[in-house]
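Note that this complex is displayed minus one protein chain, with the remaining chains in position.
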Amino acid sequence: MPSNSQGKIQRLAIAIVGSGGSGVMTVGDLLLRAAAQAGWYGMMRRSSGPQIRGGEVAAYLEFSSKPIEYPGEHFDILLAIDWKNADRFAAEIGLDESSTVFSGESATELPKMVSTTGARVIEVDFKLLLKKLKGGRNNIAALGFLGALIGCPANMLQAEVDRKFSSKAMELEVSFAALQIGVDAVSDLNIDLKLSPPADSDEERWTITGNQAAGLGALRGGIRFVAAYPITPATEILEWMSPRLRKVGGYLLQAEDELASINMSIGASYSGVPSLTATSGPGLALMTESLGLAVAAEIPLVVVNVMRGGPSTGIPTKSEQTDLNLAVHGLHGDAPHLVLAPHSIPDCLWTTQWAVHLAEKLQTPAIVLSDQSLGQTLAVTTRPSDSEFKAEREVLTDVADNYERYALTDSGISPTTLPGTANGQYTADGLEHSPSGTPSSMVEDHDAQLEKRSRKLNNFHYGDDWAEISGNGKIGVITWGSTGGAVREAVQQLDPEGNLIRVMVIRLLSPAQPDLFKNALADTDRVLVVEQSYGAQFYRYLRGYFEMDDRAESFSKPGPLPISSRMLQNKLQDWIAA
Amino acid sequence: MPSNSQGKIQRLAIAIVGSGGSGVMTVGDLLLRAAAQAGWYGMMRRSSGPQIRGGEVAAYLEFSSKPIEYPGEHFDILLAIDWKNADRFAAEIGLDESSTVFSGESATELPKMVSTTGARVIEVDFKLLLKKLKGGRNNIAALGFLGALIGCPANMLQAEVDRKFSSKAMELEVSFAALQIGVDAVSDLNIDLKLSPPADSDEERWTITGNQAAGLGALRGGIRFVAAYPITPATEILEWMSPRLRKVGGYLLQAEDELASINMSIGASYSGVPSLTATSGPGLALMTESLGLAVAAEIPLVVVNVMRGGPSTGIPTKSEQTDLNLAVHGLHGDAPHLVLAPHSIPDCLWTTQWAVHLAEKLQTPAIVLSDQSLGQTLAVTTRPSDSEFKAEREVLTDVADNYERYALTDSGISPTTLPGTANGQYTADGLEHSPSGTPSSMVEDHDAQLEKRSRKLNNFHYGDDWAEISGNGKIGVITWGSTGGAVREAVQQLDPEGNLIRVMVIRLLSPAQPDLFKNALADTDRVLVVEQSYGAQFYRYLRGYFEMDDRAESFSKPGPLPISSRMLQNKLQDWIAA
Amino acid sequence: MTTNPPKTFLAKSYKSGLKPVWCPGCGDHNVLMGFTKAMAKLGVKPEKSVVVSGIGCSSRIPAYTKCYGFHGVHGRSLPIAAGIKLARPELSVLVFSGDGDGYSIGGNHFLHACRRNIDLTYIVMDNQVYGMTKGQPSPTTEPDWDNGMAPGGTNLRPFQPLVIALAAGANFIARGFSGDSNGTAELISKAVMHPGFSFVEILSPCVTFRPEQRAWKEMVRPAPVETTYDRGQAARRLATDDGFYTGVLFRDTRPAFEPPVVDNRIEVSDFDHEFVV
Partner (left out) sequence: MTTNPPKTFLAKSYKSGLKPVWCPGCGDHNVLMGFTKAMAKLGVKPEKSVVVSGIGCSSRIPAYTKCYGFHGVHGRSLPIAAGIKLARPELSVLVFSGDGDGYSIGGNHFLHACRRNIDLTYIVMDNQVYGMTKGQPSPTTEPDWDNGMAPGGTNLRPFQPLVIALAAGANFIARGFSGDSNGTAELISKAVMHPGFSFVEILSPCVTFRPEQRAWKEMVRPAPVETTYDRGQAARRLATDDGFYTGVLFRDTRPAFEPPVVDNRIEVSDFDHEFVV
């Protein structure tokens, strides 16, 4: 792909802020897509004030010539279309002397978030620049400005503007003019913030969010029924899936609440159609009673839970890894089930697809723990890896007499029948039962079924997919979910060869794989457990279910800020030095 | 108290079985109460088949001259009023050569549960004995028989029969006669199964169930509002409290479901009235979303959860300790709260009362984990210990300007106002908030409030009540809840002086007290963690949150059988020998 | 749903061997009988039908039938049934509930099922009490019935299931009495035949906790009027109804809800292009 960039910068982080209606998100979105066309990788996160609409917003972009995984906390560039309430984002936008701030309006006084950092400040008064262009919009000029600044070819910017405003010819003309004014404004400055050219590769790249990826993974795995109730930040999964499910012969129903949605999904799955629901913390909490039913009655089911800040309603629009406890332990009774976590945006596809496969294979619910930062970040990324995993339930179609739905098999997996099949009738039950499904409160039946439900999960061979393991040193770093990106990025900086640090990002959180874990950690001297929570939920869980001896230390910070890759590097640097 | 007993037996376990309508429960209940009057201690558990009414039932009784805590698995006596479906109880009634079985009907073939055990069998055909007494009932004869057998004075038996049938004079006369026939039947046998006389003590004894005790503890602590939804085995708490609450100026409302009941309780508590709800696993699962609200909005609340067999509907009438995971970890986000567990029937009173105090003091929900075996067992026990713990919320009545509901105080406890108080208005919120209660998604506020909510629980001084610790050896045994009784009984046998084994029964399960725990375990070589679950939930939890090094081993068995004190003794015996 | 009852179906073919846990004399035994008669009449094969329930004495029914069954959790039978019917429209799906399961904890699903109008038959075995948990008041309990949870009675206006069903949009509303198992069979089979959401309330005495309900057999009688198709007329009738009129009391002609069907199906892999840069 062609690029006129002559830059040297490998990776660049840009924050754009502005008040409601200033068009911040449009700038971010178009810039990312243009850069994608030009061959770069990148990502965009969103942040907004409390207003439903019309409040201040921020777009956080990162660009690189190589795939990137995780947002940094440091920004090279901050562009403010205006400064209204920008201070609200102070904690999220790390600036220092190396940063350049562009003030899109002529401001007498800059907010503290800028003035206290030592960042270089340059005024680019878009209003002034556009004075002569009637209808010219600040944000389109800002798009041209930023695009030119990082070295994105002007025609790619135009193409995105064209795509966006194609229906309104008049607007388009003005927009092109505004864009050019922005582009031109860069040449007046003596400044080089150009990205190094994208690698010349044939690798297919996708522009996708984690929520879309999860939806696609679900469809690929074979999900054909979804019942769900809207909740931030999971709703996009549903809105992406609903029209597309119909096109492949499936259906999505909006239920009256989460109690209905999980039970509808259970019903559809019982009758043979692979089913899913998606939610976030408060909704998952409402589902645990019925998840227990799926465990006891052995109904496959996928629940994608996109985590947000907790507890309670918490911070619905921001990310945190604090539904781990609930996902693993939130069911009453001894209720073993699957908990999986994607560790990157593209992996949302892979892991969700795997979840469908495992849930169906093992006839049990699988919770996929994604989070807001995976789900709602738009990434330009390598094409998600393909996988063959499909829903493959052991279904009997030709049923002998005396069929036992909950037969005590070697694998612990009991072949099921589906309604419609003669001779296969049974009653699915949340009451403890005998192998035939008859309710039983007898010690023997309880023991046998508890053992069976546990065994089928523990003895299953999950293969290498249970965790992503890389590097080979004496220092171990263990993490899960979106934090995997931060860890990999930090380690990449410190130990590009992978001789000092071993990284393990666990994808299969439950059932625990203590043996695989032990092997993976063999010969490490110290282990850092990284996660985004206040209560160190992951660290505690690992201690409880795996062998870590005294080697492990917790590195745990709550949301909403992403885990700081810089702090992580400092920590590991100390360990390397020690 | 007088007793004509000349017996030697310190402790005696009796199982009574019979089909529906045979009056098994009446025999058990009257026998226990008569023995109580005579000065003994004891307990009675119930077991029944799946039928709602009319199916086979079993009463399991234990008697002793000293307080007893936990049912044994071995029975000295089995009396069958009839044998219909008795085999269903086989796993629950441990018999061996030392046992005596009384067949209340002339049976040609005894069930396997008896014939395979080597127990001595004696036929006492009540029908035959009562042939001449028109209207004489088998079960009353059985009462006389068992009473005389264990040495319970006849007048005490008569008194109980009198109390029971006093309204029906005719019946009473026949009953007395039937009773006497039963008593006389013993003298025909050459058999001595008499209990040793009760200790001559002035100690006050109570006849009470754990559910009643929890209800009384709640009232003593200051609970004046309850909203709840019926569920086995928690309903008796509600039915005991409802009429009594009214008499002390409170009220109990049956809500439409658990979602309503927890929120009604939260509302009442918010407005200043100490509030409670009671439930069991499935109901607790439905409450966790709103429990998170109580955590975030800092509303005191007590939830008594009476555990039953799980997962899902499971085995509703039988006991298990498997809601621990849910109680400790079932909330989304980082949501620290209190989890307490009574360790005996009388302690249900003490611990529930303490829970009211702690919840109110710390402005947070407290879950009290009782279980079916504590809640529904009727015990003759020492008077529950008194306690001064009361609801004492830090309430401001005279409010200065700029009141901050969630002020960052040293203790982490923020004084609250109650509706009605001028100047104290605030909005309780589950959204993350600033100290004033204004919703906030800012990093600083989230950090500060997470820290505050965690600190108020962690820094509070719980005193010695966090666990019951006894003994002093190198072997540690840790347990919680009803299993405490089994452990104490086993250890009492092996190590009456307390020189070999240290027992720790944890009452405050969460927040974890790792320092106190470490002290209590100092100098132990090995530690056995005892609980009634398949998944070893308690053991896993301890590993995660406490320091146990490699010393700990799990002793974990699922319900519905009580933890076997004999197996426990064998295990510990081996450790002592090693 | 139309079915041609072949002669070979006998009521007993729909009964499993399992002995019900119900008390002797409980009305639910007869509801089971009515159900099996209805199924024989309809001639739906046992394996082509699913019987769904929640938790309660009444909700124990699935395992006593020879159909596929789902004994779910308390209050959630309707969503489970909706999932089954949406996924497998060719199955006959019958849902059984109790007055606690259906009107207390399950009230929201009842409202939305009436409105959604999926082709389900919903049969509530109403005994005006929580049988399974041993005698607490349910939404349909009279205000002055003395009980342990609310000594002296709840003092609450009883929930009016048929009135609510009508207001919420149910497509078929009937009331039966368990003692009349032929009548029950008749109502159930009509309900199954009727498209959309059909609601059948069956008075089914709890002889253990409400022994006075044995008198119901003296009180029930067929409604003296024809089934109406007019929601307004039904509303007026139900407003003055004493709760003991039996029969099909209302029918509507709303077509059953069915998931939209897209003609031109595509492959999942066709979605990839949305994302490729």
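Labels for the chains are A, B and C, by order of writing; each one numbers its residues from 1.
One rule holds for everything that comes next: contacts are C-beta pairs under 8 Å (C-beta built on N, C-alpha and C of every residue); 3 or more make two chains touch, one makes a residue touch a chain.
The model shown is predicted, which means the values in this text are computed figures rather than measured ones.
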Response to the item:
Check: shown chains touched by the absent chain are A, B, C
Practice prompt. Please pick, from C:S58, C:N117, C:Q136 or C:S204, the residue that touches the omitted chain in the full complex.
Written response: C:N117
Worksheet item: Which listed residue, B:Q6, B:S98 or B:N423, touches the chain dropped from view?
Response: B:N423
Discussion item. I'm checking contacts with the chain that's been left out. Which of B:V101, B:L259 or B:I413 qualifies?
Written reply: B:L259
Discussion item. Out of B:L431, B:V529 or B:M548, which residue would touch the omitted chain in the full complex?
Written reply: B:L431
Fill in: Touch criterion as defined above, residue of C:A167, C:M193 or C:A223 at the omitted chain
C:A167
Item to complete: Spell out, residue by residue, where the missing chain touches chain A.
Response: 50-55, 229-232, 235, 238-239, 242-243, 246, 252, 254, 256-258, 282, 312-313
Worksheet item: Residues of chain C in contact with the chain that isn't shown?
Response: 104-108, 111-112, 115-117, 139, 152, 155-157, 159-160, 163-164, 166-169, 231-232, 235-236, 239, 254, 257, 260
Response to the item:
Interface residues of chain B toward the undisplayed chain are 36-37, 204-208, 212, 216, 219-220, 224-225, 227, 244, 246-249, 251, 253, 255-257, 259-273, 275, 289-290, 292-293, 297, 380, 383, 419-431, 437-439
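The definition used in the following text is that only the chains that are shown with their structure count from here on.
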Response to the item:
Between the Cα centroids of chain A and chain B the separation in whole angstrom comes to 44
Discussion item. Report the inter-centroid distance (CA atoms only) between chain B and chain C in whole Å.
Written reply: 38
Discussion item. Counting only residues that touch at least two other chains, what does the list for chain C look like?
Written reply: 71, 73, 75
Response to the item:
Two or more other chains are touched by the chain A residues 289, 292-293, 297, 429-431, 439
